[in-house]
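Every protein chain but one is kept in place in this view of the complex.
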Amino acid sequence: MEGLLLVLLNGLVYGLLLFMLSSGLTLIVGMMGVLNFAHASFYMLGAYFAYTISVGLGFWPALIIAPLLVGGLGALVERYGLRAVHRHGKLAELLFTVGLAFVIGEIVPLIWGRPAVPYRVPAVLDFPAFALGGINYQAYRLFMMGVSVAIFAGLYAALARTRLGLVIRAALTHPEMVGMLGHNVPRVFTLVFGAGCALAGLAGVIGGNVFTTSPGMAEALGAIVFAVVIMGGLGSIPGALLASLAIGFIQTASVTLDTPLGVLLGRLGMAVDPHGALAEITIARAAPAVPYLLLVLVLVVHPRGLMGARAD
Amino acid sequence: MTENTALALEDLHKSFGATAIIRGVSLDIRAGSCHAIIGPNGAGKSTLFHLITGRLKLDRGRIRLAGHDITGLSPHRVFRHGLARSFQVTSLFPRLSVFENLRVAAMWQARCGHAYWRSVAGYPGLHGRVLDMLENLHLTPRRNVPAAALAYAEQRTLEIGLALIGGAHTILLDEPTAGMSRAETERAVALLRRLAGGRTLVLIEHDLSVVFDLADTISVLAEGQVIASGSPQTVRGDAAVRAAYLGTAAEDLA
Amino acid sequence: MPKIAAHLRGRSWLVVKFLAAPVFAGLLFAATHAAAAEVVQIAYIDPLSGPFASTGQLGEEHLRFAIDRVNAAEAAGPGRRFELVAMDNEVNPEKSLTLLRKAIDGGIHYITQGNGSSVAFALSDAVAKNNRRDPTHAVVYLNYAAVDPGLTNGKCNWWHFRFDADSDMKMKALASYLVGRADIHKVYIFNPDYSFGQSVEKAAIAMIGNQRPDLTIVGAERVPLGKVTDFTPYIAKMRAVGADAVVTGNWGADLTLLVKAAADTGFNATFFTYYLGARETVQAVGMAGKGDAQISEWHENVDAPAIDKMAAAFNAKYHENFYYWRVVDMIDTLAAAMKEAGSTDPLKVSRVLSGMKFSTPLGAEEIRADNHQLLQPMYISVLAPDMPHMFPGVPLGFKTIKRFDAEATRLPTTCSLKAPD
Partner (left out) sequence: MADQAAPQTALLAGVPGRSRAWMIWLAATAALALVAPHLLASGFGISLLNRMAIAIVFALSFNMLLGQGGMLDFGHAVFFGLGGFATMHLLKLADAGIFLPVPLLPLAGALGGLVSAVPAGWVATRREGTSFAMVTLGIAELAVAFVVMLPQWFGGEEGVSGDRSAEPALFGFDFGAALQIYYVIAAWALLAAVLMWAITRTPLGRLTNAVRDNPLRVDFLGYDPARIRFLCFALAGLFAGVAGGMQALNDEIVTVSNIGSAASGAVLLMTYIGGVGTFWGPVLGAIVVTLLQMALGTLTDAWQLYSGLLFVFMVLWAPGGLSGIILSHAPLLRAGLGHRLLARYLAVVPAALLTLAGLIGLAEMAYRLQAVRSGGAPGRLFGFAVMPTDPVAWVAPTLLLLGGLLALRSLAPRARAAWQEAHTLLARGTPR
């Protein structure tokens, strides 16, 4: 019982973390249709900015300033880069962000050096808040979960309930129409991209000290955020939350299972050599591959993702 | 339904959410005829075409093409039973040349299959068939121009050509002359008349002069139902049609 | 558009220069050969860009430092100088092979590498084939950090010399200490899921299991390198089976995240690691690492004044902590072998290196003749407060808890090397 509770709790923690990491990407993909491969780079910039600011001013000012800086940078990138490639199509936009990720990945170590920087969790939140099954949960983890939930609530409310949200969603499907109604569509896109980058930056501020703030952190974040966004259904905020939690729970649960994969496949009716290579892999070992397996499965069964409105 | 029915629609229904778009359409389209479907905007004409060609799934009903049940088949399977269509919004292969557009459209009939071991130039008749169609469409001088670079009327002409070249016995044309000038429209009508040659044409058209020029039979669709069907003269006099066509269109009808 | 024209112009210039480069290199090579001073180029094939660049850069700095020492003392023989040629392989085996080709073309006969067993296997294999097919361009491969046991066992060859203890030797030392600790009863084995982690796991199970009735292995887990974001579920699993020691071959960010997750969740087991000692890792782990152990051939608080002096000089010059004592050891040994052979010929030098016995400030060492593995003293140390040498920003330093003589790390090998004709 306690074991199950622990899995649920850890799954929830991990799921909310994933949502926080991918929320900015969800926004950009959903509202602009741009698969921003530089998302992880903006996440990294958020962490580095926060480190530099926290050295001078402390963590809390960094929590506000760093995402704003990253968001501003994102807006500039949209205005002077992305907008220019927009007319060449989606592929060009995507490739532009790939190149951008490459360049940011090279510039960051030039400024902050190649080794990791000592960016640490603020002392006020660096204490065990509660324990379950002998495992302590840091107050900072709770803070992280809180921020994640706040991001969800904020995004959901902003897009579904406000006039701005309405304009943004309309600008995606009917840009000419919205333009004719007197809204500045390009500026809406700049705003959205900036906001998405700011969210990536915020994730960096909060994640950078729990994990490590190093030039490799963007690459370490990797494809998982894409798995979340795609699985949730391109651009669906509730979908991304659902996908994050699904990945969180399933991956955490798989970690606890030491059953060999061969046995599992055997039960599914597949003949597996009991001494072969597959028989040796336990479900726990395969756990980190779970998000991608889920991704492929979800897309096979339901091409638009869990809650997606659009197929492409 | 009789022996020479090309296309038989039996009680078709389609809703989007709570909105019923097609509400029990039944039609028999005689082989070799030119059957126009007219009706006010939002009557469900394009939706009807999407249902017939398999683009949209039926909620209820049955579709037969020359005796074969094609209900629920995907568009390419419907095509293989001999039904081709053109689109209201031009739908070409923008980066391919005019020649290549037509050749792709003629491939299935030339039994090219999915061959990747044989040059496309080696299929008997394919090349000549495309050249003939180019001539008929008056597009021969433009054969190497990418479709995206054609003028609008040329694109519409090519659009019709794509539907005609594939050898289908029944052809659905969704507003073939949309956006054309008077002269261009006349050329298009002449083209259709020339190339129809015994095939069944089903036509959605707003331009009633085209309708009365080409059609042997007219069906009027309003609010998802066929409210009148028959020869041009019959339809012209129908009271229900007049009611559906309030305003300017009604004067055209008269 | 015109910008690109200029760009293209730049590129074609580059191509010309590039194609001409081998010719120039050849001329240069001929010229240097004619001169009295003999330059021995050592190609360093390791990551100098990308995510692993900081490790590769650290290696390069140590090599430069070691080479400067040898050159200053003319330790390789009168008039003989070493020169480092750094090549960026991005830890990619295929690129490494092309760079090896380039090095061979440039007349280089000595290469060194350390990061990534995949690269090491590729290089070792390619060097052996090259030396068989083209003996006049023979190459000696000095390995300073790739620790897969296969390199000196099943896949050994004459031209590969390893100056780092392999993962089995390190495990032997760790295991003998662990088995001797009466307060440890339940060991969890946690490794990255590739051949290195697999061999660590195998060795750990063989050497720790069944050694003491009250010492059991309660779990063995492998995770893909760099793919796990949150280690808490794994810690929960360790905690659930009551592990009081964790043996791990993880390194870099994974090790940092693992140790931090353990500290955050209040999991108190001791971590026995291969790679805790890097300054970057200690700084990232911070106080969470207190009490955790590593196995290494040297650490800052080993009592060896001669190396302390070296370390101080290194720290002053490179603003980095001296870490790879074995790199200095390796270059010194190469120099000594050349001096003894009276030649820089790879075959002659390798004959001297094979079976060479010598002593360093840490004790007696030997390059085994049967598999070309260096035997050197090893230290198990824990991160402890109040040490003479501590890490900048983290008031912890390594404290020796057990030393092993070189001989004590000897393991049986399936390899028995014979010099080529």
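The letters A, B and C name the chains in turn, as written, and every chain counts its residues from 1.
Heads up, the rule we're going with is that contacts are C-beta pairs under 8 Å (C-beta built on N, C-alpha and C of every residue); 3 or more make two chains touch, one makes a residue touch a chain.
The model shown is predicted, which means the values in this text are computed figures rather than measured ones.
Contacts of the undisplayed chain with the visible chains, over the whole complex, involve A, B, C. The residue touching the chain not shown here, chosen from B:Ala148, B:Ala190 or B:Ala240, is B:Ala148.
Only one residue from C:Phe82, C:Tyr141, C:Phe196 or C:Phe391 touches the chain missing from this view: C:Phe196. Of the options B:His13, B:Arg30, B:Arg62 or B:Arg80, the residue whose C-beta touches the omitted chain is B:Arg80.
Although one chain is not displayed, its contacts with chain C can still be listed: residues 1-11, 14-15, 18-19, 21-22, 48-50, 57, 61, 87-88, 90-95, 97-98, 101-102, 104-106, 116-118, 120-122, 125-126, 129, 133, 148, 150, 155, 193-196, 198, 224-225, 227, 317-320. By the touch criterion stated above, the residues of chain A touching the omitted chain are 33, 35, 81, 84-85, 88-92, 94-96, 98-100, 102-103, 105-107, 109-110, 113-114, 223, 226-227, 230, 234, 276-278, 281, 285-286, 288-289, 292-293, 295-296, 299-300, 303-304, 311-312. Take chain B: the residues that touch the chain left off the picture are 53, 55, 74-76, 79-80, 84-85, 87, 91-97, 99-100, 103-105, 107-109, 112-121, 123, 127, 141-142, 144-146, 148-149, 162, 166.
Simple rule for what comes next: only the chains that are shown with their structure count from here on.
The centroid of the Cα atoms in chain A and the matching centroid in chain C are 35 Å apart. Remark: chain A and chain B have CA centroids separated by 47 Å (rounded to whole angstrom). Chain geometry summary: the mean Cα position of chain B and that of chain C are 72 Å apart.
Contacts with at least two other chains are made by no residue of chain C. The residues of chain A lying in touch with chain C in their complex are 3, 6-7, 10, 13-14, 17-18, 106, 109, 114-116, 118, 120, 128, 131, 133-138, 141, 210-212, 214-217, 219-222, 224, 251-252, 255-256, 284-285, 287-289.
Those residues of chain C lying in contact with chain A across their complex are 49, 51-54, 57, 193, 221-224, 226-230, 232-237, 239-240, 252-253, 256-257, 260, 264-267, 279-280, 283-284, 286, 393.
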